[in-house]
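Shown here: the complex without one of its protein chains, the others still in place.
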Amino acid sequence: MTEPGRAGSNPTWLDATAIRDGDHYVINGRKWFTSSAEGAAFAIVMAVTNAAAPIHQRASMFIVPAGTAGYSVVRNIKVMGEAGEDWASHAETLFEDCRVPASARIGEEGAGFSLAQERLGPGRIHHCMRWIGICSRALELMGRRALSRELAPGQALASQQTVQHWIADSYAEIEAARLLVLDAARSVELRGQRAARVKISAIKYFTAGVLQRVLDRAIQVHGAMGLTDETPLAYWFAHERGARIYDGADESHKNVVARDVLRSLQ
Amino acid sequence: MTEPGRAGSNPTWLDATAIRDGDHYVINGRKWFTSSAEGAAFAIVMAVTNAAAPIHQRASMFIVPAGTAGYSVVRNIKVMGEAGEDWASHAETLFEDCRVPASARIGEEGAGFSLAQERLGPGRIHHCMRWIGICSRALELMGRRALSRELAPGQALASQQTVQHWIADSYAEIEAARLLVLDAARSVELRGQRAARVKISAIKYFTAGVLQRVLDRAIQVHGAMGLTDETPLAYWFAHERGARIYDGADESHKNVVARDVLRSLQ
Amino acid sequence: MTEPGRAGSNPTWLDATAIRDGDHYVINGRKWFTSSAEGAAFAIVMAVTNAAAPIHQRASMFIVPAGTAGYSVVRNIKVMGEAGEDWASHAETLFEDCRVPASARIGEEGAGFSLAQERLGPGRIHHCMRWIGICSRALELMGRRALSRELAPGQALASQQTVQHWIADSYAEIEAARLLVLDAARSVELRGQRAARVKISAIKYFTAGVLQRVLDRAIQVHGAMGLTDETPLAYWFAHERGARIYDGADESHKNVVARDVLRSLQ
Partner (left out) sequence: MTEPGRAGSNPTWLDATAIRDGDHYVINGRKWFTSSAEGAAFAIVMAVTNAAAPIHQRASMFIVPAGTAGYSVVRNIKVMGEAGEDWASHAETLFEDCRVPASARIGEEGAGFSLAQERLGPGRIHHCMRWIGICSRALELMGRRALSRELAPGQALASQQTVQHWIADSYAEIEAARLLVLDAARSVELRGQRAARVKISAIKYFTAGVLQRVLDRAIQVHGAMGLTDETPLAYWFAHERGARIYDGADESHKNVVARDVLRSLQ
């Protein structure tokens, strides 16, 4: 990043401000990883409206239409070497004295954090479902490759016990993730997102871990081909390394679960 | 083992014979790990009744009452250094020209293997349920220890992130195992044991793995105390190392699952 | 533990006191895991001589001959279910108004902690060397079992790729541990124990981890026999679970190493 004085430091959600000015807000700030900003009709911005408020009531959310003066997409940030485009991109966006009407605010002033939380629960379940889909596909590719690749005439790679056990471990882990995710989704439905909070944290790191291991095994079974674009495995392996980071790093979600288990014992 | 010529080799289920003699069978063989033989009213013996039959139809099962001439409990085999006693023991048993009436045979001649299979499915589910109970108890002990043990005045062990993450990983893995086991049990009920065969194999190695990891973490949280008899953790850790071996080693069950996954792709 | 008010809590090295009384000290305290106390000619006791001193100068060390009034061996603590005896035991010892002459003190008053530290470095290297010996023996047993055990006539267990890879992983990890330990020992010799402190911490957790994994694999290769006393594997597996705990838990040694790496970057 070239911005002076910020080298090595990406901004946090608390680094942008939206100052009330009559019936408008003036937004200033720089954002990283604004997913799908390129080509989007509008951006949703989280900005601090009251720096003196308690931390969870400091920020509000705003809709900023593309083309608003002062709003620009600086670049698509390369993720694992690829900038992507359109929907499949993550931009650095910049807000410089960007003025929007007060009606652009979503919900109450100060409601930004709680709005984000509300969206994040289902968002995390959605990611987990998506990862399970990727895992199932990767397991299938792993199996097909093991069956078709010959080590010697008549001896398929699938005859190797190591490959068989990668398949078996992947199968069990994917099934475990699937049942955990279904259980968390059911809990959201029956008892609400707040009550399902711990289950959602648990599936986030559990499933992201399964995803990484299954993709790693699938690539190993494919050998050098697994590194190329002949299969989607390399793309998933590189791009979904983020699964253990985005929407809350493994470590944060484990903290949540541990706190809850410990609280239940006190 | 003192038996000449067999040093370093435990007998397999095919090493005992039951030869028909009129309306009796004469059983000869040596068995290891006859669970709960000490004090039991009878033994169930699997022995080859027809060595020329296809492998899965070679053996039959017999009930041999304690006290039958030629049947003896040689010793309780030490498991992880403890011979145990009564119900909680695993004997070496010996059958020397042990004569039982033909009516002692369970089911048809040659049905031994399929009878064993029928019992093993539910037996494995039962083990998994038991292991999940142990895991839950171990997680509770881990948490309580983390809360009560002080590193310094006012600073509990539970404040250490490593301990928190062991708790979080254990929680997620135990929940995953619980849901997988329930799913396998439901499958047995709805579709029968044969159809649930792959699910049963998967829970066997998945849950045994969770068990070993959870116990290992719980001991580490307890420090030196975790090695003593002050908690049940040391007993479980040592005695349930067998979980990955008895009723089919991890490796065998993984072979079963892999074969099934691969077959579905052909 | 039966001591009222202490249930669930083993004493620390700061819990015993030695109060000066003329040219004697009067020692009170309870100790756990006093290795080889049974049958020993004397005990070495660490006790607080000045509770007001800085923490690392609070304690002194004393030699207490067996038979001294007020000193008793309460019991051998069961480690993984076995109390052991003599040299191979770890006692709970009790000091009740146990009076020793001032000449029984080792070194200066307040030198207890630094004396312990001096002994611990070489002691840890010694443990690592011992563990590597156990690992080498376990690898040999694993290999021999793999060669002699037949899955089917003419097909040895060693033909299984999973077993081969356990052997290969064990080989590489044992070699790595061996070279690390030699390097740490060389460093002690050339630069002194203090300078080698970080290397000693690193080999402690690295080698203890290798030990646990190698023993685990060796047992799995032996199947049910690996759980019995037919080989030394079960004894090692159970008794050396302590390797990751005694002489400083993994976690403490990792803290030491991390602090040093981080300091070098500041």
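Note that the chains take the letters A, B and C in the order they are written out, and that residue 1 is the start of every chain.
Here is the rule we go by: a residue touches a chain if its C-beta (ideal position, glycine included) is under 8 Å from a C-beta of that chain, and two chains touch if they have at least 3 such contacts.
Because the structure is a prediction, the values reported are computed rather than measured.
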Contact with the hidden chain (one of C:Val79, C:Leu139 or C:Ile219): C:Leu139
Residue among C:Arg30, C:His165 or C:Arg213 that touches the chain left out of view: C:His165
Absent-chain contact - pick from A:Asn50, A:Ser136 or A:Thr162: A:Thr162
In chain C, positions touching the absent partner: 139-140, 143-144, 146-147, 158, 161, 163-165, 167-169, 171-173, 175-177, 179-180, 183, 199, 202-203, 205-206, 251, 253-259, 261-262, 265-266
Residues from chain B at the interface with the omitted partner, ascending: 160-162, 165
Hidden partner interface residues of chain A, rising order: 1, 8-10, 32-33, 77-82, 145, 148-149, 160, 162, 216, 219-220, 223-230, 234-235, 237-238, 241-242, 244-246, 249-251
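The working rule: only the chains that are shown with their structure count from here on.
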Intercentroid distance (Cα basis), chain B paired with chain A, Å: 41
Whole-Å gap between the CA centroids of chain B and chain C: 32
Mean-CA-position distance for chain C and chain A (Å): 44
Touching two or more other chains - residues of chain B: 251
